[in-house]
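Here the complex is missing a single protein chain, while all its other protein chains stay put.
Right after this comes chain A.
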């Protein structure tokens, strides 16, 4: 494998958890609710997956646990932001702080225990001879294939179904959606809960596939990167895929440089994804300075029906 192929493979594996979290976030924010709890949700998903796997050894139960934890936290976020109309930023930050703290407590007993090979790989032997493609796709695990599928499903859902149309309307103009008979609040609940489940799954993927040991705070800011990726991808699942792999590559590029034996201190190399985040934001802000951002118009605004307008 040459260096570029190695980088692509690494980008795929470290980008997949980011992709899950970004897709979840897109679903939530398309409904007009700001999602800043990804870091906490991912940690909770990871610790729930780790505990379940160590106790039961069943992959299905493990994934279910991560999804369930995501759904529970999503339900809290929706109750706060949709029903009680709490500030969405504060609620999201609370999710992150709460998730970080609780996951650290729950994971105390299992810190450092390895979880090898929990997710089966799907071997596609016929792909092996093909250059690059073989290296990338011949031995991918189940969850990565699931993430590909999710991108397509979410894209079709948003752009090709009646519910997707409702979702786009709710995120842009909830009073209009309401007048057209769409249950705005129920839709928002649904999107937040399902989106949070995906973010919980992102945590499980990170733990089971990418770095198979529970360590406190193991997401190391990936939740926040996912928040930024939602914006880079301009709330579009297909673009989210490319953005996630790009940042996955940035994430691993530090290791690669270290392996070559460069003299740059590793602290600086670890900063790469975050520095790139800032640079990309600046670049996109400059390039799109005269364009609408593509963000849902009603993002961050609670909806109350009987308000004088």
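The definition used in the following text is that a residue touches a chain if its C-beta (ideal position, glycine included) is under 8 Å from a C-beta of that chain, and two chains touch if they have at least 3 such contacts; residues count from 1.
In the analysis below, contacts and distances are computed from a predicted model.
Novice: Name the absent chain by its UniProt protein name; which of "ABC transporter ATP-binding protein", "succinate dehydrogenase", "glutamine--fructose-6-phosphate transaminase (isomerizing)" or "CadC family transcriptional regulator" is it?
Specialist: Going by its UniProt entry, the chain not pictured is "ABC transporter ATP-binding protein".
Novice: Kindly state which of the options A:163, A:268 or A:283 is in contact with the chain not pictured.
Specialist: Of the listed residues, the one touching the omitted chain is A:163.
Novice: Touching residues of chain A against the unshown chain: what are they?
Specialist: 160-163, 165-166, 168-169, 172-173, 175-182, 290-292, 297, 305-306, 308-309
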